[in-house]
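Only one structure is covered here, and it is reproduced in the block below.
Showing subunit A:
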Amino acid sequence: MPKDYKDNMPISRRKFIEELRRYEKGSVSRRHFLGVTGLGFATAVMAGAVPGLRPRKAYSAGELGDRVVLATWPNYHDEANFSAFTKATGVNVQVNVFGSNEEMLAKLQAGGSGWDVFVPTNYTITTYVGEKLIEPLDLKMIPNYAADAFEPRFADAGTVGGTVYAVPKNWGTTGYVVNTKHTKGKKLTTWKEFWDITKTDFSGRTMVHDYQLTTIGNALKYFGYSFNSVDPKELADAEKLLLEVKPHLFAINSDYQPPLRNGDAWMSMCWTGDGKQLNTDMPEMEYVIGKEGGEIWSDFYAVPKRAEHRAAGYALINFLLDPAVNARETLAHGYPVADSRTNKLLPKELLEDPILYPAQELLDTLEFGAAATLTDPNRAELLARFKSA
Partner candidate 1 sequence: MSQPSDVEFVNVTKRFGDIVAVDHVSLSVERGAFFSFLGPSGCGKTTSLRMIAGFDQPTEGDVRLSGESVVGTPPYKRPVNMVFQHYALFPHLNVGDNIGYGLRQRTPQPPRAEIEKQVSETLELVRLSGYENRRIWELSGGQQQRVALARALINHPTVLLLDEPLAALDRKLRREMQIELQTLQREVGITFILVTHDQEEALSMSDTICIMHDGRIVQTGSPTQLYDEPINRYVADFVGKSNFFEGKVVEADGQGARIETPAGRTFAGRNPRDAASLQAGAAAVLAVRPEIIFVGSPGAGAPYDADVEAPAVIRNRIFLGEQTEYLVEAEGLGEVLVRAPKHAETQTGGFNPGDQVVIGWQAAAALALEDA
Partner candidate 2 sequence: MQGKWINRLLLMPATAWFLVMLVLPLVVVAIFSFGERGAAGGYVPAFTLDQYLNLPARFTAFKNTLLLAPAGTLAALLIAYPLAYFLAVRASPKWKTILLVMVIVPFWTSILIRTYAWIFILGGRGIPTLLEFIGIEGVRLINTPFAVLVGIVYGYLPLMVFPIYVSLEKLDKRLLEASADLGSPPLRTFRQVTLPLSIPGIATGCMLVFILLMGEFLIPALLGGGKVFFIGNALVDLFLQSRNWAYGSAVAATLVIIMLVTVTLYMKLVARVGEQREDVSIL
């Protein structure tokens, strides 16, 4: 996968300061900040949202307003696509980047998020609907969305009670990446091995996400429990494991690329795209899906209620779902798409990449995240106890 062309470009001072302010306000995550400022190794994804640099485009200007605010995940877009969107519509894309679904929910719950479009993960959508935080999508405004082109298992979560609330963006898996230089020839294949080697040979070298769903879920897998369990007894087992492992961890942090690259950390829980990026640059980095299972996920575009630039938001979703645009997105970030129209435009070697498209028998064991984990107070508190222990 080609690395984002922005990766090696120095960031402008102005943009840096702007990013910094946003980070300080808490509207972007650290991971994003580090990525975008070039301070981290993560590839930069950032829209041309610098005030004063906005191109004045007469075409349909005024119709959609001059900006749209997108809340999304790090390393998850091709900036060239945003520029193209701005060129076509006169609307600048302002990007807020988040590290967990919990953070997104917290922001929407607190009110005044200011977003027009955001990217929730499959299991959170029913909660957003239940809390009346997102609106049913007006599909007439998204002609590029063709329901029959999408694989249903990655699209269904967007529909709640027969109403479409969200349309699919990308999907992926959560496994772990391991630096095989340090495994002494041993091949890791399971979550049990992930946790066990952390307590021994990899002590002080493993990272887990700062994210309840994956960190708790993959600890549950150690015991063969469901990734989504909210059973108190099973959670107690997971907590025991986590507390036992904690002294052996390098860090609890979702920004795992930099330490993996500089050699401080040898292994980390990892999402598809990061695994692909690391493996491309450092072939010794191997992406593993635990045999016991783990997470498969699908991300969506949704529109919060009372979005300020609603029309521009719909226009952006429609633009990004254009198969040609979507293909460019995947080429930039390395996450697969469930849209058959887009896949036709992608190179064969990408469609056969085992990191993006793991073997069927591995995929079969994976679970989609369950809505209950998002709101379950015990899981949230468990992670907090783990971190503060």
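The set was built so that all candidates are chains of the complex that A comes from, given by their letters.
General remarks:
Here is the rule we go by: contacts are C-beta pairs under 8 Å (C-beta built on N, C-alpha and C of every residue); 3 or more make two chains touch, one makes a residue touch a chain; residues count from 1.
Everything numeric here is computed off the predicted structure, so don't read it as measured data.
The candidate touching subunit A in this complex, chosen from 1 or 2, is 2. Residues 20, 23-24, 26, 30, 33-34, 39, 100, 102-103, 105-107, 109, 127, 130-131, 204, 210, 212, 246, 249-253, 258-259, 262-264, 374-375, 377, 380-381, 383-385, 387-389 of subunit A are the ones that touch candidate 2 when the two sit in their complex.
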